[in-house]
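Missing here is one protein chain; the remaining ones are kept as they sit in the complex.
Here the chain labels run A and B in written order, and each chain numbers its own residues starting at 1.
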Amino acid sequence: MTTHDYIDLAGGQVGETRNGLTLAAIAPEKLADACALLSENGLPLSLLYATDDRETDGSFGVHVAFALDEAHGWLMLSAKLPEDAPRYPSVTAKVVAAHWYERYAMDMFGIVAEGHPDPRRLVHHENVPEGTHPLRKDFAWNTKLAHADVPYPMHHVEGEGVYEIPVGPIHAGVIEPGHFRFNVAGERIITLEGKLFFTHKGVEKLLEGKTPTEALPFIERLSGDMSVSNALAFCQAVESIAGCRVPERAEASRSLLCELERVSMHMHDLANIAGNGTGYTVMAANGFRIKERLVRLSAKLFGNRFWRGAIVPGGLAADLKDEALREIALVIKEADAEMRSFLAMCLSSDGERERLETTGVLSREGALALGAKGLPARASGIGRDVRLTHPYAAYAAFRPTLVEERSGDVYARFIARVRELEDSSRLIAELTATMPAGPIRAECHAKDGIALGAVESWRGEILCALRIKSGRIDRCMPRDPSFCNWALFGEIGPGNIVPDFPLCNKSLDLSYSGTDM
Amino acid sequence: MTPILLTVIQGAVILALAPFATGLVRWCKARLQGRHGASPLLPYVTYATLLRKEMVISPTVSWVFRLAPYAVLASTALVALLLPLTSVDGALSASGDFIVVAGLLALGAVFLVLGGLDPGSAFGGMGASREMTLVALVEPSIIAVFAAFAVTSGSGTVAKMLSVTGMGLLRHPGLLLSLIAFVFVALSENARYPVDNPATHLELTMVHEAMVLEYSGPYLAMLEYASSLKLTLFAILFANIIIPMPLMTVDSGVSAMLMIIASTVFKLCAAMGLLALLESSMAKMRFYRMQEYMTIAFLTALAGLILALA
Partner (left out) sequence: MQLSLIQAGLTACLVATFIAFPLAFLLRKGLLRRLSNGFLVIGTGIGALSAMASMTLKTGAVPLLPVIASFGVTFRLTPLAAPFFVVVNLVACIAAIYAMRYVDENRDAYDVPSLHGVTALFIFGMQATLLATSALGFMVSWEIMSLSSFTLVMADRSTASRKAAMLYFVMAHLGALSLMAGFLLLAAGNPLADFAALAANARTMPLREATLAFAFFFVGFGSKAGLVPLHTWLPEAHPQAPSHVSALMSGVMLKVAVYGFILCAFLIIPSLPAAAALTVMGIGLISAVFGALHAAVDTDIKRTLAWSSVENLGLIFLMLGTSLYARGQGLHALAAVAFAAALFHCIAHAIFKSGLFLSAGAIAHAVHTRSLERMGGLAKRMPTFSGAFLVLALAGAALPPFAGFIGEWMYLSGLVASLHGIAPATQAVLVLALVGTAFTAGIAVFAMVKLFSISQLGASRSAAAEAAHEPNDAIRLPVIVLAALAALTGAFASQILGVLGLGSLIMNGTMSSETIVTGRGTSLSPLVLALAVFGTLLLSLIAKRFLSRPSKERVYQTWNCGQPINAHMEYTATAFSAPIRFFFRNLVGVRKTVVTIPTTKGNSFLLKREMLLTGRSFWESHVHEPISRGFHGLGNWARRVQSGSIQLYLLFILVALAATLCIAI
């Protein structure tokens, strides 16, 4: 089916197409059905976000983006809701993947998804007064909120002997704040629910009114361990609106940085899962040591430990000299070889495999329905990788291998990381060896328009929806893959025993900060 | 030396060495993982500091919470006096019947569990339920292990069981199986790998640490000290079974005493080194596989007993 067929199917009106993004208008009451139809036809619901357009046309906008993998493009359905009654039939009632997005829009814009099966608050906690909608344009970013006590009911399982384990937001380890609530009658988990958004930074609000250059530092700091990917997604959106062409060397360098980020964090995760999660301490100590080499390499090359500051709209801020490229190649080669030997030791341990296998199974159906993104989805047999479906940077020339596992357990996610680590090391070797020569930055003047930037970070697909008006950001929603994957806990947890939850958690390794923009 | 003096010396040596055991195993593990590791003497400082700290007590708790540290420490200390650790002729070592020893260890565990449940936190309950399960399931293995030694040595007191150690084990090959089962029992009793990870920060996976989560200050020092003590006495008992070195008797002089104390330190170091090696080379077990662990321990102990009878 062509893009237009899909729009016809959904009952929308075809709008403009630009850089692979096709816009379509749709009536609010038809939105839910349209989404259901598109989902049934295999288009993954990739993003749902709202906009406050009351100044321009007196309406709120609800936008749903679907990935058109075969056409390497995106389709965005937009519905306009009247400003005095911003309500529409809930998409979630038909497509579960919209669950968190709609609750997010309800909190941030006061847009009501009618018939939402779980209309509790998402971002706002007990202390936020009713009727607070921070992303509405008439809400000043520095408003001091009154202290309220609005109930935030967690799910309860009925039955005598059931009790709840509250964990977090303050944990014993050095991790970000998140509250998890288990309903348990002993060790086996009956339900598991998370409550996040304890450290809301208000980045979306702060971005509004800034120029892309001013906005970039905020984007880079959304989630520290995904600085490169987030920056790249944002820059892609800016460049797409501006219509500028990024030079070849910059594109290759961007791919190189993405892969470096991926290698560092996969090493961290592998050490964390196999080492800390199961208590195989040798793996943890050595894995973290190896990862530290990469982080220090970043510190040496960029002055920070997270490969930050290199990517700017139009290309790169500074060139990676041949010397640096050689060093990168050498460090990665050594680190990869060392990591492989520890992974081999780890995988040959029966006790270790026993812990990982059959733990935290995510079924393919569950992953599809909940809109899982990235590595957890690939480990459950959903072979999507933005680098292949929507090639960006230099990925058209330097093709990654699609890693896919079927069993969907912690072991599958572990092995998927091991294989991606190998593949990324290969890509890094190729990129450093055959880095094209040439300029590293093109002129990129901000224009007005709408664009989507898509990057496959090591966590999964980042989608950065950007709308620029008069050279300044009007709305920017950098959607972290974690935002889609947090809900997976509800599927992964039940049936496992409580002491295996940290392992499940580590095998997903989601970002709190990226979700809690 | 009089039996009373022997018991006093044993008590003093074991009580003094206990924090060192914990520190040593941590240090060895750090070394095996390629880390520097804190000094093995650190626990002495830790416990001393804890003893001087303020306690935070939950308003939920009752008198049981306050009794538990004393009961845990006292029962463990009593076991340290009953067992033949540095001397076989102590005033109480003749009373160290293995069933009494097993009973006292269970008594200590029970109070630890009660202390863990009293503050009404989910973590304490979690640790308590798991610990209680381990205590309940390890009981048959303990009895079977010691029964094998009792049958071969012809005595129910642990002190007399040491008559068949070292080379004596070779004459009763079945006892090697009992010894393996003893290791299983010891690891479970002391909340070590693969049963529990004493170094974890993940509350949801804890056993021992979850129970002491609500304790602070002197009470925490007492509980931590009791667990060091338990580790020490299991380690030295294990070493005494394997290494055929004479222990103090009423006939020993001062030089023998010094020799034996030095050898006790050596035994402790060796045992802790082995423990660190073991803990560095395996992953923790899934908790719901614990019945398999216990079954293996039990069947090994039973096989040892049957061979001892044959």
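Criterion: contacts are C-beta pairs under 8 Å (C-beta built on N, C-alpha and C of every residue); 3 or more make two chains touch, one makes a residue touch a chain.
As the structure is a prediction and not an experimental result, all values here were calculated from the model.
Only one residue in the set A:118, A:334 or A:350 touches the chain that does not appear here, and it is A:118. Of the candidate positions A:352, A:491 or A:509, contact with the hidden chain is made by A:491. Note on the undisplayed chain: of the listed residues A:168, A:194, A:408 or A:514, the one touching it is A:168. Interface with the hidden chain, as seen from chain A, comprises residues 92-94, 96, 99, 115, 117-118, 155-171, 177, 179, 183-188, 190-191, 366, 369-370, 490-491, 494.
Interface with the hidden chain, as seen from chain B, comprises residues 51-52, 54-64, 70-71, 73-75, 77-78, 81, 92, 94-97, 99-100, 103-104, 106-107, 110, 113-114, 117-126, 128-130, 132-133, 135-140, 142-144, 147, 150-151, 154-157, 213-214, 217-218, 221-222, 287-288, 290-291, 298, 302, 305-306, 309-310.
We take it that only the chains that are shown with their structure count from here on.
The geometric centre of chain A is 48 Å away from that of chain B, both derived from CA atoms.
Note for the complex: chain A touches chain B at residues 163-167, 171-173, 186-187, 274, 276, 278-282, 284-286, 289, 349, 351-352, 354-355, 359, 497-502. Against chain A, the residues of chain B that register as touching in their complex are 29, 32-35, 122-123, 126, 129, 193-194, 197, 199-205, 279-289.
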